[in-house]
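Missing here: one protein chain of the complex. Every other protein chain is in place.
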């Protein structure tokens, strides 16, 4: 069976990203995989509310806004997922008593939006110059009704899937995932296959992120010279 | 207990209070836990069904000191236009200051919202929404599940999932029919029917304490020091329904081991549910 968009099962959609497009934010990135597109803007380190102030590290706040409708509990869930992933990646001890605010706006959701949000956040944090321990990239797999495993599923594929699996990996730790969300009806074998497929896909995404950052930095240094 | 021999001496309670991290480390480094459990040992779990007579389905669950009550109210409502023969299931969890000093009164905290959303995502595939239809396009049952935490001593997610499962299994829906002339739904309570679940869910939570020790079913003191968490949910056939890991890195093999421990835990929970 071929996929609706005629991709191979292990083929991710075309990646696209743009760094530093927003003027007001301290760092920003737009990350797209096919039609799924997310824009992330970072403010930080900035003033923190007294209530949130932490004496030894920066407070991390995530705002997740969907493309359609007002933010609801499902978006709170995403905020919490992204915060828990990046709370340990951001070296908050370098900026105690401050706030790092991660604002995520979904432009279009055509499946695998959680992974796209994580990827956009990593790029935006790098663009903002927030000190990071490592970079995180994420990918999603879906197990179809016929048992086929497809990477980077579209919304249509997710709605028909038996289970979906999102894995986030750090570029420093290859044997332990930074984020896992597998849901549906699946076996341990399927989980393991999805793990391997996502791990391979994130390697490609890391390479893509690296080249995007390199080209931006080299452009900036040319302008300065 | 002395921190360094011959220098300072504290009562054990004092030590626990002033240096909780070191206190826990002393136990964990000896491969044991402060309440005497092994790393993979879950606390005693008790389930009682039908504890609230005014609800259509209810349960009380205790995992150690963590106590959770779930009540399900069924109400007749109009279905969604795009899904005319499907009922509704809504989930809500209440983490009030009553159950722990770390919760504030007022609007639901992020933790509560994430927890209710996760419950919804898990259970929306377990209830056959089409079975909640009374009259296509006219009337359906809307099940509102309220989980209330009475005492929080860690691992509220497991307790909430078990409580919700037990309460759903306890739901008895009256035989309802729609009078097409008056448009009134009448319910016959003497002809109550039990709700059939498509899937049963058995949770097992693990916490990474102090970035080094992976323990099952952490209590409040351990959860405060946790840097990562892992939730494994299995269904009645032993297949996986959810693997949800957040926070610090947990190795791939460690996650696989936790899934195996969750299989053992599934049998214990299934027994408690009987």
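What to note about this one:
Labels A and B are assigned to the chains in the order they are written; within every chain, residues are numbered from 1.
Just so it is clear, a contact is a pair of C-beta atoms (placed from the backbone, for glycine too) under 8 Å apart; a residue touches a chain by one contact, two chains touch by 3 or more.
Everything below uses one rule, namely that contacts and distances are computed from a predicted model.
Missing chain, UniProt name from the options "tRNA (guanine(10)-N(2))-methyltransferase", "Ras-related protein Rab-14", "AP-3 complex subunit delta" or "Exosome complex component RRP45": "Exosome complex component RRP45".
Residue in contact with the omitted chain (choice from A:103, A:140, A:176 or A:202): A:103. When the missing chain is restored to the complex, the residue among A:9, A:35, A:162 or A:187 that touches it is A:35.
The chain not shown here touches chain B at positions 78, 81-82. Although one chain is not displayed, its contacts with chain A can still be listed: residues 21-25, 35, 39, 41, 43, 46-49, 63, 65, 67-71, 99, 101, 103, 105, 107-108, 110.
Here is the rule we go by: only the chains that are shown with their structure count from here on.
A straight line joining the Cα centres of chain A and chain B is 28 Å long. Across the interface of their complex, chain A is touched by residues 110-111, 113-114, 116-118, 120-122, 125, 199, 227, 230, 235, 239-256, 259 of chain B. Against chain B, the residues of chain A that register as touching in their complex are 73-74, 76-77, 79-81, 84-85, 87-88, 170, 173, 175-188, 191, 195.
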